[in-house]
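Missing here is one protein chain; the remaining ones are kept as they sit in the complex.
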Amino acid sequence: MDPRDSVRVGLVGCGFMGRTHSNAWRQAERFFPDLPVRPILQAVCARNPDEVAGFAGQWGYESTETDWRALVDRDDIDLIDIASPNDTHAEIAVAATAAGKLVSCEKPLGRTVAEAVAMVEAVEAAGVANMVWYNYRRVPAVTLAKLLVDEGRLGRVFHYRAKFLQDWTISKDVPQGGPATWRLDVDVAGSGVTGDLLAHCIDTALWLNGPIGRVSAMTETFVKERPDAVTGELRPVGIDDASAFLARFDNGSLGTFEATRYARGHKALYTLEINGEHASIAWDLHDLHRLQFFDHGDEGRLRGWRSIHVTDGDHPYMKRWWVPGLQIGYEHTFVHQAADFLASLGGGEPFHPTFRDALATDRVSDAVLASAKSERWETVAS
Amino acid sequence: MDPRDSVRVGLVGCGFMGRTHSNAWRQAERFFPDLPVRPILQAVCARNPDEVAGFAGQWGYESTETDWRALVDRDDIDLIDIASPNDTHAEIAVAATAAGKLVSCEKPLGRTVAEAVAMVEAVEAAGVANMVWYNYRRVPAVTLAKLLVDEGRLGRVFHYRAKFLQDWTISKDVPQGGPATWRLDVDVAGSGVTGDLLAHCIDTALWLNGPIGRVSAMTETFVKERPDAVTGELRPVGIDDASAFLARFDNGSLGTFEATRYARGHKALYTLEINGEHASIAWDLHDLHRLQFFDHGDEGRLRGWRSIHVTDGDHPYMKRWWVPGLQIGYEHTFVHQAADFLASLGGGEPFHPTFRDALATDRVSDAVLASAKSERWETVAS
Amino acid sequence: MDPRDSVRVGLVGCGFMGRTHSNAWRQAERFFPDLPVRPILQAVCARNPDEVAGFAGQWGYESTETDWRALVDRDDIDLIDIASPNDTHAEIAVAATAAGKLVSCEKPLGRTVAEAVAMVEAVEAAGVANMVWYNYRRVPAVTLAKLLVDEGRLGRVFHYRAKFLQDWTISKDVPQGGPATWRLDVDVAGSGVTGDLLAHCIDTALWLNGPIGRVSAMTETFVKERPDAVTGELRPVGIDDASAFLARFDNGSLGTFEATRYARGHKALYTLEINGEHASIAWDLHDLHRLQFFDHGDEGRLRGWRSIHVTDGDHPYMKRWWVPGLQIGYEHTFVHQAADFLASLGGGEPFHPTFRDALATDRVSDAVLASAKSERWETVAS
Partner (left out) sequence: MDPRDSVRVGLVGCGFMGRTHSNAWRQAERFFPDLPVRPILQAVCARNPDEVAGFAGQWGYESTETDWRALVDRDDIDLIDIASPNDTHAEIAVAATAAGKLVSCEKPLGRTVAEAVAMVEAVEAAGVANMVWYNYRRVPAVTLAKLLVDEGRLGRVFHYRAKFLQDWTISKDVPQGGPATWRLDVDVAGSGVTGDLLAHCIDTALWLNGPIGRVSAMTETFVKERPDAVTGELRPVGIDDASAFLARFDNGSLGTFEATRYARGHKALYTLEINGEHASIAWDLHDLHRLQFFDHGDEGRLRGWRSIHVTDGDHPYMKRWWVPGLQIGYEHTFVHQAADFLASLGGGEPFHPTFRDALATDRVSDAVLASAKSERWETVAS
């Protein structure tokens, strides 16, 4: 990649993820002042002219577009940042790549493995830098977990466990489709919790514990019909409301995974745990600034799970923020991702997860959905 | 059942479970002084004469036997309490029943469904009172959970989750067989964690959430060979070290279950959680005196998981013990079970779990082991 | 002390503490079968003949008395165990000692320092073994804390913090006096939370952190009048409902202490924390089976408070009970105390806390009450 001083960002989408990305680009510059490449909020694109104008004003974008093709065609854009619904990812990414842009894309990469493969082939053929916003890798506590794994602290791994529990769709009145609830519309989203929540669990799992070979899954749609967000008429729900699977990792460990939007009392409870021969690790998105760590090497009488408040200067990313004891939150994971990506553009360490990394997650999701349908163990394609 | 003032107990086995049962019978009388039927520790049986004599002295048994058949033949014994390894359950229970004794049996009921069926048929044909020591039903917090379920507090149930995590067999040096580690010997135990730990999870699940229809399971034996406890020679390990399964309950809810002895950092972490439409419940054996409860009916801004310290006089069993805030422990669950069984003998409420109840658990365990082998979903026999 | 095989216990009082003591003597024999001296529940004494008969039947006492003087006069009693209200402690203890009995006494030792001094002088003059039931020293987690302190793990201590929070007297309708609420009657109790709850905090503090030199205190009586438990007529409340004090320990550390029965939401929340140069310790009666431990010597990135589940065989007392992960409760602290006392009678380690140890606590309580009245710092007498 050629060295550059700045990257002119063209954002597609001004919903929830548009906000997190915009904040990430902005804050990266303030809290990582030594970045070799700085982001410039050049343009934002969304279909509604008023909405996009308001968004641009709020976040400091210099111009707007209402057609993503126009954005992709602009010469003054270096990076297309895709924060629009899942059904647009592939088309935009492929077009952006064809136009020589760098590409960052919200997760999941594609609605299907086929879409994801096309996207990977496009970025790799073009040789452009690319990334997928699996932001939870850059929760400092999760990054610390990765360091411990890589240092061999856990020894042989026996178990990996992950869940992502929400409860926002229990009411039958929540509609499907439309800007706020497109995630319930299978045509737009591709799948339900599998591509939305489980995908996060899978991405982190592959990163921390290596490839998954085989899965046995079940899915369920608890509410079979929901009103259309636009017409109000009841129509069948095509997504999975809940998804769980058993997994065998290539390293011999066993995995259990679950995601649902029907776990009353849990808002966004992404939890993971790894049990190794020498040590275990656990983490929880509801208290994302803590890592639970058990070290069997500790003196016997004094062994216990340590609740590590991951806010010290020697914890990943934390010297960028405040002082020990003062926690950061959700949005910071995106800031870290933006900063690391910009650093990689300036010659720093190669950035992950790339499109190719995210394809691996899509392959697992695909096997999960296939297994739920076939009621058999399915092998994850590689 | 005929009314009686007392029950003369003949205990088989003086290992860990022999101690818990003995303590249960003794403490029941002190803390439930209104029991219509009181237990008399009449005799204890174990093969080693010195060991059984010491045990009898310690626990106050009036006599000893070294052959369980002799115990069963005695006229001065009303109840045979089976606390010996799994491979003895069926034979003793059937013989005891034939001798007209009441029977209480450690869990799991049989090593196989076939054994369990024979045991159920025996007690039901004889019409004798019987029970199985699935003690965790009588943790006050778990009993409270049952009350809440029965009162309809949860509404439609979407999810049931249970795990039982231990870490005591990670070392390859732990032998198999012998008094202390017969649980690792498949011939004696029947299975590994499935019959040992998962059986507890299944019993509670069936009690709280009704029948399980189908399962998809995986098991693993991480350490393939272990020294024999007697000879010291390496021989293949036949038990499952870890077992996990997906389940579909008859009420439409999804279940995920897992048990292992390879979860570093967890000693006996039996956890369960139920997510219903209106409320959720969670519990954890490591803090067994607490129930976590989330009520969606609470005022929105103030909704949160309540940590209920189940030590008040209006909590199940707790008026028998101390004052609010002062917790009880593991052994008390056996005391409650003994007291409830004795009360039922005196004309109180019918006691559960019976042998028949425990057979249902064995059927699920059986389907789990079958599914792990077949790599398919298996239907639970009924 | 002369060696003996057994100690014939004469218990005074059959209320809450009578139950805990009775259970302790009984269970000590079962769970500490190697005790050189075994307890015999010889007699129990209470004023109401029916009540004491029922109690004796329930707990297995061989005989009853309705006048403690008669009990003290009996030749077949070796130990007088005082579990009656505070206003009886001194008179009974002094008489028992005069009769050559061993004496164990509920805490606090006396209602006043004057009473306590008389009691200490009596037992020391007679040379009889004696103990006070400050049971919380023998919560395994607290005993472990003591071991860590004694091993020098904490280094120089900077802070000691303790609180004992309850909420059972908030309602103005709770009466004073009578068997259930004599603790609210200053004539019987001597003081309110200072002698009841703070006394526990002080005893543990002196044990773990050494002598307290000076205190500054405040007390409050939130409800000024309560109905008499017998007559129902309102009369002034003489006890302290809440009591807090600042302390300077002789080792240079600072202490903060608080006790109240007006802390809504807390049933019996006795918490303590010690902050040392190298390590810190915290404990909480509501989860009494856990010790929180922070070791600054841990690797920087991985420092965190360890939640130690104090249920392993190498934890104090725990090899006597079940297996790792299975918790014990409140009553076990009394069992441990009974066992340790009996072991000391048989030539084991000297037992603490003695009457003299408990006098030290009374002296601090006395200084606390004096300071609350004088509104000045008071020096603790020695």
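Order as written gives the chain letters A, B and C; numbering starts at 1 within each chain.
We take it that a contact is a pair of C-beta atoms (placed from the backbone, for glycine too) under 8 Å apart; a residue touches a chain by one contact, two chains touch by 3 or more.
Quick caveat: nothing in here was measured; it's all calculated off a predicted structure.
Residue-wise, the contact with the chain that is not shown comes from A:A268, picked out of A:A118, A:V223 or A:A268.
Residue A:P33 is the one among A:P33, A:G232, A:G297 or A:P350 that touches the chain not shown.
Contact with the undisplayed chain is limited, among C:A53, C:M218, C:L302 or C:V323, to C:M218.
Only one residue from C:R47, C:R248 or C:R301 touches the chain missing from this view: C:R248. Hidden from this view is one chain, which touches subunit C at 158-159, 161, 165, 167, 170, 216-218, 220, 222, 242, 244-246, 248, 252, 254, 256, 258, 260, 262-266, 275-280, 294, 296, 303, 305, 375-377. Within the complete assembly, residues 144, 148, 291, 293, 295, 298, 300-309, 312, 314-315 of subunit B touch the chain that is not shown. Taking the complete complex into account, residues 16, 20, 23, 26, 30, 33, 54, 57-60, 166, 168, 266-269, 285-289, 309, 311-312, 321-332 of subunit A touch the chain not shown.
Here is the rule we go by: only the chains that are shown with their structure count from here on.
The central chain of the assembly on a C-alpha centroid basis is B.
Farthest from subunit B, judged by the mean position of CA atoms in each chain, is A.
Between subunit B and subunit C, the centres computed from C-alpha atoms are 36 Å apart. Our note on geometry: subunit A versus subunit B, Cα centroid distance of 42 Å, whole angstroms. Listed for subunit C are residues 309, 312, each touching two or more other chains.
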